[in-house]
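Yeah, one chain of the complex is gone here, protein chain that is, but the others are all in their spots.
We call the chains A, B and C, going by the order they appear; numbering starts again at 1 in every chain.
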Amino acid sequence: MTPLTLKIDRLGDLLAKMAAAGFRIVAPVASAESDTSATAPRPRQAVRFAVVGPQDYARVDLTATPAAEGIKRFFLPQSEAVVRMRQNEGQSAQVSDISPDAPPTIIFGARPCDAAALPVLDRVFSWDSDDRSWSHRRQQTLVITIACQSSDAACFCTSIGGAPDSTAGSDALLVPQDDGTMQVRLVGERGEKLRQFFDADDAGSAAPREDATTGDSGKAGQVTVVPPRFDISGVRSWIENNFDDKLWDQAALACLGCGACTYGCPTCHCFDLVDEGTEQSSLRRRNWDSCQFRNFTEHASGHNPRPWQTQRYRQRIAHKFAYFPERFGTTLCTGCGRCVRVCPAGVSLLEIVGRIAAKGKIEEGRADG
Amino acid sequence: MDNHYLPMMAEIREIVDQTHDVRTLRLRLKSADDIESFRWQAGQFGLFSAFGEGESTFCIGNPPTRPGHIEITFKQAGRVTSALRQLDVGDTIGVRGPYGNAFPIDDVFRGRDVVFVGGGIGIAPVRAVYLNCLDRRDEFGRLMIIGGARTADDFPFLDETCALAGAGHEVTVGVTIDPGRESSNWPHRVGLVPDVLREMVEQASPAVNTAEAVAIVCGPPVMIKFTLPVLHSLGFADERVYTTLENRMKCGIGKCGRCNVGSRYVCKDGPVFTAAELHRLPNDL
Amino acid sequence: MSERFEPRIVAFVCTWCTYAGADLAGTSRYVYPPNVRLIRVPCTGRVDASFILKAFESGADGVLVSGCHPGDCHYTSGNLHARRRWNVFRELLRFVGIGDDRLAFSWVSAAEGRKFADLVCDLTERVRAAGPFDGYGRMSYIAEALAAECGQQGPAESPDDRDGREGRA
Partner (left out) sequence: MNHSSAEQLQQVAASALAVGSVKLVIGHAAGAAGDRAAACFVDSDDNVGRLTIASPGVATNLAVYATRPEISHLSPIAVVADPPTLRALVGLLQEGQVEADRLRVIALWPQTAEVSQSPSDSADDDAGAWKVSGSVQTMEQVLASHEWVAHGQWTAAAQADDLVERLLKMSDAERWQFWSAEFARCSRCYACRASCPLCYCRRCVAEKNQPQWIDTSATPRGNFAWNVIRAFHLAGRCIDCGACERACPQGLPLGALNEFLRRTVAEKFDYRAGLEVDSTPPLADFRTDDPEEFIR
């Protein structure tokens, strides 16, 4: 099969071609928020994924590693009306379905760590019963990722089994080459739908790369190296065996209990269902929620299984690195590092899981000995 | 594909006030198809909505042996239960369910002695099971029901529970309220549920075959905490001591992540768990 | 559009003074426009900022808060605390875009039936001149755009506000 390439100066043409084929385009764009912000802008925060039209193509910014806001909301909207209810005086109540209605969409320029969350979340949204909204948006959306050319101290995809050029969750991966072009790797059947938009590589320089595996060692082109931060092998068992360890207290002390980490996380998927409106007319909405909030588990009676931030922080880590793997066979984390970057208190999941990994290693050693 | 969050519509047929803040609603699904498809077992729950206010999780309070309606019993505590209390007979509420697992009546309970322990509003889920067993009385050994509440005024189903003993069911019934909360005309037991349980089981004649028996315990967390060791010391096997977890839920179908305890979804793997299973869960209840 | 705009005005009035004043206006047969919905509260000190926001959210075009004159508060100083709060909240609302033409504060005693009637007449005209408060309506377009971005049809905001609008000129 002929290898495909993309010349990055032809990006506008590519997006226009996709739009002309009936796709809505979502891409990372530099936002204008820094103009209005009172403090100096934090540069990384200014890049967000948004629907773009021809006028925005020039603003598409493929440099952020990763963008301040990821692609999760295009699959699991932050707030989504799911049921409409009406009850008029003297008439019986009526409920009606509000179905998701996403147009065919191409998300262009996602990072592998954001895309990798999609197959992870497929597991929870399709086990036992299919979540209609999720499945619909997954079906309607093709994801084109770009292998990372840079990384920062918060990046740890390689410690989770990912890679800066992983194709997990991607329908196509673009790999930047030394000559300024991007090599295009289509992934699976869905990826084939994207073939039409790319040019065949006339030079035929690179050998065809059909492998959809992760962590390709012979990194082509300009893919960054994310050094391993910890060895995940002992993490799950340490968490399972050390529910009451004082590490949790120490780790959670600085945690302020906001939801910034969970909302930024590509894999956090917990949600709330609320009715908004009146008895006569209301909407049932599905909203993002966070296990870090005190009232997440609080019963109306006042009883709360997790009244302390320590417990809530432990739940977040344990869910990601022990409970979810036990249940669904994969870690609920892709190592994007966004939680580390956004935490107002400087709490670092990377550091804490690193400490757990080190402890797990010691315990493993003991068990072997 | 279905919208799992779209409720069925049900009409309130009857309202019974159990105590000053505990109310029972008898509901009837409006659509014949819904009635046909709504098949449940004792222990399962539903999500019941007051429109504009939200949904709450309640166990289905009537056993499948008494079909034709859906019964829920709830204590007024939060936004939804307050709104449900505002509704009258003839009003509409939303129903999703039945969800969750059930008590293994056919697989485990059959042929065994069964001890039911309910405290406060926790009597409601236990009642669904003992009514179920009483309706199939000859399939079980000894049946013993212990109900407790803080005061006589907080005791749901008090009269009904007391009346069971004399109704020719061959069932032992004990009802109790907390020490110090009794008035002079309280004719029943006074004492904490675990103590009454111990006394009744120890004094039962013929004896309860605790090694083979089944126990069901529902009530406030503190009651469960002190009842489980008593059952254990009486010889009940942890594998046959059951409770239902009352975790806060939203979706009811294993997606929203709210009811999780460890790797378990209370809404799918529960709400019915054995004490043995609880011991294996992280202490996060 | 020949039909005149009839604004909806929510008035939070204290039970001891302004409510009694409104009562007096009624029994004295002073005529004032029927655009005001009175909500009786024990004291203006009870009127939380969120009451005012809730009124606007629920479709009010204007909000009035009225209670006892300084010195007359049934609870000694509830109205004086309230006055401080309004001093600030009024400015804040203006700063976020709900201007003075939609918000009024007054002292109306139980004896001031006339004043109440005049106040309501003036306020109604003022809000009428300002036109319907469509801020939340405009907001719902933002909501719809956001919802559409995430691939969702149907209403983005609860439909109740706009239903209210439909029934009006």
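A few points about this structure:
Keep this in mind: contacts are C-beta pairs under 8 Å (C-beta built on N, C-alpha and C of every residue); 3 or more make two chains touch, one makes a residue touch a chain.
Quantities reported herein were computed from a predicted structural model and do not represent experimental measurements.
For the chain missing from the display, the contacting residue among A:Y57, A:W288 or A:F324 is A:W288, taking the whole complex into account. The omitted chain makes contact with just one of the residues A:C270, A:V342 or A:A357: A:V342. Where subunit C meets the omitted chain, the residues involved are 48-50, 53-54, 57, 70-71, 77, 80-81, 83-100, 104-107, 119, 135-136, 138-140, 142-143, 146, 156-158.
Mapped onto subunit B, the footprint of the missing chain covers residues 78-79, 82.
Although one chain is hidden here, its contacts on subunit A can still be listed: residues 31, 33-34, 36-43, 45-46, 68-69, 78-79, 152-154, 249-250, 252-254, 256-260, 262-264, 272, 274, 276, 285, 287-288, 290, 293, 295, 308-310, 337, 340-348, 350-351.
To be clear about the criterion, only the chains that are shown with their structure count from here on.
Interchain contacts link the chains end to end along an open line, per the touch definition above.
Annotation: 40 Å between the Cα-based centres of subunit A and subunit B. Measuring from the averaged C-alpha position of subunit A to that of subunit C gives a distance of 44 Å.
Inter-chain centre distance (subunit B to subunit C, centres taken as mean C-alpha positions): 47 Å. Counting partners per residue, subunit C has no residue that reaches two or more other chains. Across the complex, subunit C is touched by residues 50-51, 73-74, 77-81, 84, 98-103, 105, 136-137, 140, 276-278, 280-283 of subunit A.
On subunit C, the positions that touch subunit A within their shared complex are 147, 149-160, 163. Touching subunit B in their complex are the following residues of subunit A: 82-83, 85, 87, 92-99, 124-125, 127-132, 135-136, 243-244, 269-282, 284, 286, 289, 291, 296-301, 303, 305-306, 311, 315, 318-319, 322-324, 326-327.
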